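Below is one structure. I have some questions about it.
What you see is the complex with one protein chain gone and the rest in place.
Showing chain A:
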Amino acid sequence: MASSQKRITKELAEVLGNPPEGIAVNLVDEGNVHNWNIVMDGPEGSPYEGGKFKLLLVLPTDYPFKPPKISFKTRIWHPNVTFDEHGSMCIGILKPEAWKPSSKIMSVLTATQNLLAEPVPDDAVETSAAEKFKNDRPLFNREAREYTRKYAK
């Protein structure tokens, strides 16, 4: 789809030319603009601080009419990310009813960053993390920090 190509190229140029703080982007394979590698710094003041998290962003062929898919390649202990090899993330902007064709990848990236800083336990996919986040914050922070040290250094 040609229209999709032009749009993605433009977005890629924008993100590369003016990357949001704490986010680095490159293509998985230079010849394919649909798969992006993302490296995200754990936000300051969060238990993820100091960690570097790899994510994979996949743009479907009917992007931007369909939302991108984003997942953590680095294990992360977080209420909204599955603590497994899939690292699937639940984030509002990518839900089909919220996504609009004019929504931008940049918004997805900053929304992901915000989610790291502020989990949304009511939208949890990793329930044990959500429970601890809600009921025992110090314990949650300690565990999340340990996992960050273990996997994201």
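The definition used in the following text is that contacts are C-beta pairs under 8 Å (C-beta built on N, C-alpha and C of every residue); 3 or more make two chains touch, one makes a residue touch a chain; residues count from 1.
By definition in this document, contacts and distances are computed from a predicted model.
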Ask   = Considering the UniProt annotation of the chain absent from this complex, which name among "DNA-directed RNA polymerase II subunit RPB3", "Rab5 GDP/GTP exchange factor", "Cytochrome c oxidase subunit" or "RBR-type E3 ubiquitin transferase" applies?
value = "RBR-type E3 ubiquitin transferase"
Remark   = Cross-chain touch to the chain not pictured, restricted to A:N37, A:S88 or A:S103, is A:S103
Task = Touching the absent chain in the whole complex: find that residue among A:K6, A:R137 or A:K150.
result = A:K6
Query = In terms of residues, what is the contact footprint of the unshown chain on chain A?
reply = 3-4, 6-7, 10, 62, 64-66, 96, 100-104, 107
